[in-house]
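With one protein chain removed, the remaining protein chains of the complex are shown where they sit.
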Amino acid sequence: MNKEDGRKSVLVIGGGIAGIQASLDLANMGFKVYLVEKSPSIGGRMAQLDKTFPTNDCAMCILAPKMIEANSHPNIELLTYSEVEEISGGIGKFRVRVKKKASFVDRSKCTGCGLCQEKCPWKVDSEFELGLGKRGVIYIPFAQAIPRVATIDKEHCVYLLKGKCRACEKVCSAKAIDFEQKDEHIELRVGAIIVASGLGLYDITSLTEYGYRKIKNVITAIEFERLTAASGPTMGELRRPSDGRTPENIAFVQCVGSRDFRNKAYCSSVCCMHATKEAMLAFEHHPGTKSTIFYMDMRAVGKRFQEYVARAKKEYDVTYVRGRPGRIEVDPENDNPIIWYEETISGRVMSFEAELVVLAQAMIPQITKEFADILGIELNEDGFVKVPDKLAQPLDTTKPGIFACGYVHSPRDIPDSVTQASGAAGRAAEEIASLGSRGGE
Amino acid sequence: MEEKDLSNPRMGVFICRCGINIGAYVNVPDLVEYAKQLANVVHAEHNLFTCSEEGISAIKRGIKEHNLNRVLVASCTPRTHEPLFRAACEEAGLNKYLFEFVNIRDQCSWVHMHEPEKATAKAKDLIRMGLAKARLLQPLAEIEMKVAPAALVIGGGVVGMEAALNLANQGFDVHLVEKESELGGLLRSINKLFPANKEAVKLFKPLGEEVMNHPKIKTHLSSEVKQVTGFIGNFNVTLDGKSEDNQVTVGTIVVAVGAEPLKPIGQYGYGKMANVITQLELEERMKKGEPVGQNLVMINCVGARVPERTYCSRICCMTAIKNAFLTKESNPKAKVWILHRDLMTYGVDFEDYYRKTMELGVRFIRYSLERPPEVVGEGKLERIKVYHELWRREIELPCDTLVLTTPLVPAEGNQNISRMLKVSLDEFGFLLEAHLKLRPVEFAMDGIYICGSARWPTDVTEGISQAYAAASKAAGPLRMGFVKAEAINAFVDEDECSGCGICEVLCSFQAIELQDRDGKRVSHVNEAVCKGCGTCGAACPSGAISMHHFTDEQILAQVQALFS
Partner (left out) sequence: MNLEDIIKQTKTYYCLECGKCTSICPVSRHNSNFSPRLMLERALMDSEGELVHDRELFSCLTCYACSDLCPSEVDYPVFTQKVRSLASGQGEHGDCAHSGVLFSLMRLTAHSGIKQKRLDWLDGCRTTQRSEVLYFVGCAPYFEPVFEDIEVSPVNIARNSIKILNALGIEPMLLPNERCCGHDLLWTGDVETFKKLAHINAEMIKESGARKIVFSCPEGYRTFKIDYPQYVKLDCEPVHITELLAQNLSRLPLQPRVKQEGISPEVRKVTYQDPCRLGRHLGIYEPPREIIKAIPGIELVEMEHSGGESICCGTSVWTNCSSYSKEIRIERLSEAKATGAEVLVTTCPKCQIHFKCAMVDKGAEKGPDIKMGVTDLVNLVANAMETRE
């Protein structure tokens, strides 16, 4: 590839909604886009959600068309189950080495029929289902996965580890299983890079006062989403972990790990809204469900958010209690969590018994220091991408030619991530064009 | 695309289970069997998710294997998925207008969840009706239109300037129209910007210079847009005579007209008592170096999050906190109180700034809507009485300057913009985007984009991101050089047309006009502008106007199918 090609291409790291949007905008502007995603499918966090606020649109229903568009766009090349290993060069002429991990399935032959995952005798926790459900060791991560091809997880494959099984190979009518497959390394030349690696989940097990992983019926918000999602492990039936009963009295506890100097000092920004949404979903699934949200400040700042909260109060019987619980205990008779809190408006110390507690787990940027070093960009002390001058160039990183968008940039919801993604695309286009006009690069 | 024999309909039916959204309430396998025995149906199947890669492949495979020349998908809503299935048809070699969408989710399974048998029966009716139309579908061609290689940006504030610069740096000609005599917008009145506490002038002045000196940007100061006609790729814009160019033609338009801070006349003595000011007025004093008082009380949510104006203006908490911080920083002995009803310091920087403001000694008091603060003083500001909601008592704070934190409200000119560009306003008067979640910087009207506080209150950082986003969308058609017009539009049978002109009057898009044909006046549709809304078709007394893809025959066939 010569230098000219580099300037017509952009690398997008991360196949969530932000990465997909940035890719589409760049592709529509005529750029060739390499969309690298380290899991087997694009879709990211949004694919795990049931509905999205404030419209209560079904998340997959509005995401799928974009995923399909990204897959079929002539200017976009999807590199799923791949990771960026090394980057050199600079704006206009980055050289990127990408490792396409061996999936042991020939993608050109795989039809995505799913028979292999049904027949695989070894089941492990599904990452997509956050451990609430299982998947085969050969698997398609979720029903609407793109590309819809199977992947063998070499960490758990009994054949690759011990030389036994090969059940998938026996049932595959397309003869797509290839245990000899190796990692492939390719080199790309791109003019700019957009980092959109998304949102991670902060491990709140150490916040022992909340009883997460000790008390069965205390779950996190994103686990709740998987329980209400139609494609989830319970087929959309909201059932509580201890006994499978539908909870009729749910408590949502906000700021678990966020706005907390001992954990994450910042505000994760989307939890006030997702708790409201989840309370509404619970009611929709089971009318008459009572939800109580324990909060400090109700941060409903986006467009139509205040009205959404008002609707939750009026039509969905959601009560908002201002107080940050100090401890969650459990009644051993019925496994009901009991929340100890001060109702700060009245000043009373009270306990609240719920059938299910949903914790608004703090969210973190999904990027490691090691990967930032590979890219040559800096992270700030909370691990978000460092932006040298937020007021002048809000989407720039500390390295020219590399831009960031979405949660890895700063805490934000889907509309703001989509906006930033388009913005990053615009910024990349502008910078690449400027190179040409500055001449001689 | 290879020529297909369309006279003999060979119809394929793809019914989606949509996970459990449809499948749990409607007997989908039953629907498949039903469809198979209807006339002209040569293939029917069901999919778990027709929109998934598997489903799309199934459609393409079905078209090829069964030589289909009409495709019907019964699934969710065309609003989100029609382009997807149409593209699948095209990729398999079938003209995309030979595709019919039947909604058995929003219009069937979702609303009849508790009556599965009736829902299934209704779904059968809907599919039968869809097939009746599909039999009569004809291939249609989209028109390609050239795009004028220039963009218009309305609004010369920071957001408008950044959008203009982004487009200009990409190599496009940009016309930037600003109604004031200088660039900068609201930032001209702002002192410093959070969270970096940077002086606003250090941001907008250099930007303004860059804009004025940019070879690709033509700036029209003290000008307003008077009229816009045309359509994406070809907007004819008339400016009001104050600038040299009176008429410009652009391919795309970016609206960045901003918003205005509310002046809370009649509240808390504003307009009557001295030293009762808004945050913006405080900024102006601070910029000029004027004294701001020793005992400041700020009241947040004045005129926002109230029954008359329910929204939260997003940026005001930070504005108040910033001004409080700056006050304490320059005058540590001053006392500053912020009265609020939730503090919206979301994210990393804002929460951090909030904590730093606490370190300086600014105190925060939560009050409620039911018991708002009161001004105490005979004609002169003395104290503020407030019920401290978390301390459960009424307190009085000495006050020599009362700062009211008010929301941004839609700019006066929004009504005009809405009319001129044929874009919608929301219930508050802000400009309305195409889709709140997935198309936040676009209007429903093609070729026009929105960014900044004109759509929703935003701070500078987010506004600039939006400016880049709008610019990148606006650049798309400019780069491609052409756009395609949807083929679902009106067409006139000139022989039948009586030249009455009702259609021309009724069209909200100005897409139809009477023209001369050898002395006879007949209607002519500009297919590029026509949105296919059907108003003219319904109104035409001669029946001369038909809608492509929604002809009378097709619609009547559906009605007949329902009752058969």
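Read from first to last, the chains carry the letters A and B; within each, the first residue is number 1.
One rule holds in what follows: contacts are C-beta pairs under 8 Å (C-beta built on N, C-alpha and C of every residue); 3 or more make two chains touch, one makes a residue touch a chain.
Given the structure is predicted, the values throughout are model-derived calculations rather than measurements.
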| query | Which displayed chains make contact with the chain that has been left out? | reply | A, B
| request: Using the touch definition up top, pick the residue from A:G323, A:P365 or A:P394 that touches the left-out chain. | output: A:G323
| Sole contact to the chain not displayed, among B:K198, B:R355, B:R383 or B:R521 | B:R355
| query | Which residue among B:R309, B:H388, B:K484 or B:R521 touches the omitted chain? | reply | B:H388
| task | Using the touch rule from the top, list residues of subunit B that touch the missing partner. | result | 355, 358-359, 361, 363, 365-366, 388, 390-391, 395
| Considering the entire assembly, which residues of subunit A contact the chain that has been omitted? | 208-209, 255, 259-262, 296, 322-327, 329, 340-344, 347-349
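Everything that follows uses one rule, which is that only the chains that are shown with their structure count from here on.
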| query | Centre to centre, by mean C-alpha position, how many angstrom separate subunit A and subunit B? | reply | 25
| query | Considering the complex alone, what residue numbers of subunit A touch subunit B? | reply | 25-26, 28-30, 52, 54-55, 57-58, 61-62, 64-66, 68-69, 71-72, 111-113, 143-148, 230-231, 235-236, 259, 265-267, 269, 297-307, 310, 344-347, 380, 382, 384, 389-395, 410-412, 414-416, 418-427, 429-430, 433-434, 437
| field | subunit A partner contacts - residues on subunit B that touch it in the complex | value | 18-21, 48-49, 51-54, 56-57, 76, 80-81, 83-84, 87, 91, 165-166, 169-171, 193, 195-196, 198, 203, 305, 310-312, 314, 342-352, 355, 389-390, 392, 430, 436-438, 440-441, 455-456, 460-462, 464-473, 475-476, 479-480
